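All protein chains but one are shown in place.
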Amino acid sequence: MEGLFVQTENQRAFVETVGRFVEEEVVPRAAALDAEPDPAKCYSWDIVEKAHALGVRTMTLDEKWGGLGADPLTTAMVIEELSKGDLGVAITLGQTLKLAQIFQSGLNEEQKARVLPGFSKDPRGMLAIGITEPDNASNYLVPYPAPFRTVAVKTNGGWIVNGMKHFISNANRASHFLFFAQTEKGKPMTAGSTCFLVERDRAGFTIGRVHDKMGERLANNAEMIFQDCYIPDENVVGKVGDGFNELAKFMPWSNAYGGATILGVAVALHKKAVDWAKVRVQGGKLLIEHDGIRAQLAEMRMLIDASRAYIHRACWLAVHPEHGWDKTLGALPKVMASQATWKIATWCLEIHGGHGYMKEFGVEKLVRDAAAYLHSDGVNRTLFLKAANFMFQK
Amino acid sequence: MEGLFVQTENQRAFVETVGRFVEEEVVPRAAALDAEPDPAKCYSWDIVEKAHALGVRTMTLDEKWGGLGADPLTTAMVIEELSKGDLGVAITLGQTLKLAQIFQSGLNEEQKARVLPGFSKDPRGMLAIGITEPDNASNYLVPYPAPFRTVAVKTNGGWIVNGMKHFISNANRASHFLFFAQTEKGKPMTAGSTCFLVERDRAGFTIGRVHDKMGERLANNAEMIFQDCYIPDENVVGKVGDGFNELAKFMPWSNAYGGATILGVAVALHKKAVDWAKVRVQGGKLLIEHDGIRAQLAEMRMLIDASRAYIHRACWLAVHPEHGWDKTLGALPKVMASQATWKIATWCLEIHGGHGYMKEFGVEKLVRDAAAYLHSDGVNRTLFLKAANFMFQK
Amino acid sequence: MQNIFIQNENQRMILGTVKRFVDAEVRPRAAALDAQQDPEKSFSWEIVERANEVGIRTMTLDEKWGGLGTDSLTTSMVIEELGKGDIGVSVIFAQTLKIAQIMQNALNDEQKARVLPGFAKDPRGMLAIGITEPDNASNYFLPYPTSFRTTGQKTNGGWIVNGMKHFISNGNRSSHYLLFVQTEKGKPLAEGSTCFLVERDRPGFTIGRVHDKMGERLANNAELVFQDCFIPDENVVGKVGKGFGVLAEFFPQSNAYAGATILGVAVALHEKAIDWAKVRVQGGKPLIEHDGIRAQLAEMRMLIDASRSYIHRACWLADHQDHGWDKTLGVLPKAMASQAAWKIATWCLEIHGGHGYMKEFGVEKLVRDAAAFLHSDGVNRTLFLKAANFMFQK
Partner (left out) sequence: MQNIFIQNENQRMILGTVKRFVDAEVRPRAAALDAQQDPEKSFSWEIVERANEVGIRTMTLDEKWGGLGTDSLTTSMVIEELGKGDIGVSVIFAQTLKIAQIMQNALNDEQKARVLPGFAKDPRGMLAIGITEPDNASNYFLPYPTSFRTTGQKTNGGWIVNGMKHFISNGNRSSHYLLFVQTEKGKPLAEGSTCFLVERDRPGFTIGRVHDKMGERLANNAELVFQDCFIPDENVVGKVGKGFGVLAEFFPQSNAYAGATILGVAVALHEKAIDWAKVRVQGGKPLIEHDGIRAQLAEMRMLIDASRSYIHRACWLADHQDHGWDKTLGVLPKAMASQAAWKIATWCLEIHGGHGYMKEFGVEKLVRDAAAFLHSDGVNRTLFLKAANFMFQK
């Protein structure tokens, strides 16, 4: 199916490499990791190190930092490929790939020189970004004029930060973080927050609970806790009080990455459904010979291909905005892909009957994974409202 | 299919009578009337007179007024039966059946004695109710504290009314009307409007445009226009300034009637789909032998039967509220039935392929008819909001 | 006719007892049992024993056997009430209550005298029914002319049974089983199978794997394995070769019971969604004040009430078949309720955003539970095909 969309020889070759990595390193480990009751144990450094060895972990870094300089379109293809093997792995690495792009664009030269070489060399170098707070999820997306609860107060040569973030992907695994704190009281987060760079071992910064999730378990999400954490001025990213908007500029393809992440799950579900339909007999003939099932398998394909066309368009226009970038492309492709995936998950489960519900077939894991993107990267309804704001200039 | 739900011998016999009437008088006329370009010509007095002769037109009147005293459950069954033949006919008669119940409950003795004998005897006696105004549709349903634009000013011995109503079923066909006018300025309609009885030939009251509709064409909807129309005090229904709430008490089953009205269209569509599936050959076998189509025909049946069970429950509880009436039953059964019908309409059209799109097969008329109840008796989204207000006490 | 629509005093009393049982015994245990890694440990004898104490376990038995003799409508209400607490608990009792009804009708007097008193007295007495085999699920439903793989060979005074069943609810927990066995080779299962009564401790009958499921974990499903298991002639239920008729004849309400179980889950999800919508603030006001969410909560209510109306009607007509029982009522109500529950599960998850995905909120458990009935008691598509066979006499 990929043949449809892979465009250049380079992309094709790299995606194939990633595909082999997924087959060899991810797929054999995924079910057992998913089954760990302790969410922290669902994470695999082995997979990360193997990805590092292949150059996947750092592929979005420029060549001068030791990467491949992959563009967003290629990166989206790689993320989808990872996700065919396991959603959590795609998130763990995808988050790092995206943040490496942001680090390159958003950090100043001193910061880059300080952070990127180490990140590039460390086989376990992972990145995370702290935005979501218990009472502040959609407010960030829509945006509603509320402040962050995580607060930074100016002090000599730096800032004292107090507060917490939750649901943060890679939080307990990352070496470097970006996070947002309110630096001007009484202002909404969009006008009075600042973006900071923080290192894992900084005093006053600790990791809270690792969240115990329904699915996407191979990725860890955790709380970030700040208690009188001192962060020096040289760790401010962009401008004080304006980090928020500045950063947004560097992430136009973030939503499309979210779409690619969940689309891999759709492809994996579709493959399960096709494979099962080819072996399961009902009423004396294979399921795949039943009209109703055949048509449904093709409809899944349609939803996957339309979603992918949309995601790729968004990735490409994000770097060629003069050809017609529209801000809705920063909100809707993930919604399309996650709705499609959820429909496909439901149908795949139905096609498998009772077998889909038993853990040994692997379908139920994919359904639990598929559920993640009804909310990840923004609840779909919230993203519709965000897009509507772009469309109608609230 | 009806055998499922018909409960008493009386009901069964009467519904069968109506079924014959539909087969003999409605079905043979419907396509030609629907095709009239002038909406006023789509209406048939012949059908009304035939319905009168059978006692259908007056069946909800008490026996002392010459009717059969049919209860809401029986009436809902009859309305569905009519609608299997034609939606517009079901609306024309259904509106009259419902309003006759309201007249009996809401009019005072003098008013009843003045109106009901004539209505009962007149073979063309039809009833209408004027609520909707161009700027006031959902405000009435939700309700939002806006006033009616149609205003009645007190004068000696009566009221001077000015304003207009639109989209009113039977407006150009009725002998007697109820309508709402704002009698207290500055108050919302729920607090400051009064219900009036008005006769067709009253000076200052005229009929405006007959609306040209997509479907349900055998029913007429028209504008009611009041220009310095004098209405005497004895035509006030209920209390001045409180007619609105008082009347609502008499109509708990109104929404279920709406559901029964559109459900008949669903049954007609289902029948078309089954009949076609039994004769149309695809790929060497009848459509009805294709898994996908068979399953879909059964799913239609499910949607119809669940809707009907819900409608009947609402009708029965409306007259036995002590057994568990809930106000959502006055808002949701129509939504359920109209959503089901629209899905069935879409599937029926798809099953017919190009043939469904050609006027001679009659499917496209049913699709145009089915569309009516996405809004009739309240836009579905508005009714959800209305039900939510009942559920959450806004 | 009353009984179709209302809860009488007796029902209200029973449901009150069940609700107290659910609140006191099921809810406090459910999350921890669900979280057990070993599926066997997700089952709780304490719950069974408490249910026994308040009379739930045996309520469908006639009074002469120590039960309450509840009719199908009341039983379905109880099953729904249990499902509000936990789907697995609802399933284990629904099976037992249903099979007790079948036994009372289908066993001969000697068998009843032999089995029912012990079952009634045993506080852990549970029942199971063995039909599904790895290659024979939908063939049983549709039915397709294949044989059961579990076969019985006639021998002196009885039958030697070999084969296995899987996915059997209560398979590892029951004291007595009804088992379907092919006793005439070369015939399809609908014509050549026999129903046997099997006791738990019969030599040659063992329990295989307990299935590890996505959800519905408080119920155990297991394999039944038969190796040269001797079953005496006196354990034949009904007539040899007529096993298939046992279910069809004695258990029309089975599908509606399944519908009641999943409906309970839908209600629990709806409650979660409402509770969350009342406390979660988005854009400065609680979710429940957002139009879109309000309308959705009302749509959930509609789907629940329409499904319940349909289920109740099916149960009542199953007990009063001369009032218009139709065979589609034995297959479609579960499909309706499970589709509704799945839609509600999806919406509930979306409304909760990331919180719904975390195990501590309990929403993700309900989603995993809701998924069970896309296939349990028959994949919906298969049930549609079965209904189509009734509708079109294949």
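As written, the chain order gives the labels A, B and C, with residue 1 at the start of each chain.
Quick note on the criterion: a contact is a pair of C-beta atoms (placed from the backbone, for glycine too) under 8 Å apart; a residue touches a chain by one contact, two chains touch by 3 or more.
If you're wondering where the values come from, they're calculated on a predicted model, not measured in any experiment.
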item: Shown chains that the omitted chain touches within the full complex; value: A, B, C
item: Touching residue (missing chain; options B:Arg12, B:Arg200 or B:Arg368); value: B:Arg368
item: Which residue of B:Ala40, B:Ala146 or B:Met164 touches the chain not shown here; value: B:Ala146
item: Those residues of chain C which, in the complete complex, touch the missing chain; value: 290-293, 295
item: Chain B residues touching the omitted chain (full complex); value: 35, 37, 132, 135, 137-139, 142, 144, 146, 167, 211-215, 281-284, 292, 342, 346, 349-350, 352-354, 356-360, 364, 367-368, 371-372, 374-376, 379-382
item: Missing-partner contacts on chain A, residue numbers; value: 1, 3-8, 274, 278, 288, 291, 294-299, 301-303, 305-307, 309-310, 312-313, 316-317, 320, 323-324, 328-329, 331-333, 335-336, 381, 383-388, 391-392
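In this text, only the chains that are shown with their structure count from here on.
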item: Distance from the mean Cα position of chain B to that of chain A, given in whole angstrom; value: 51
item: Where chain B touches two or more other chains at once, by residue number; value: 291, 295
item: Multi-chain contact residues (two or more partners), chain C; value: 381
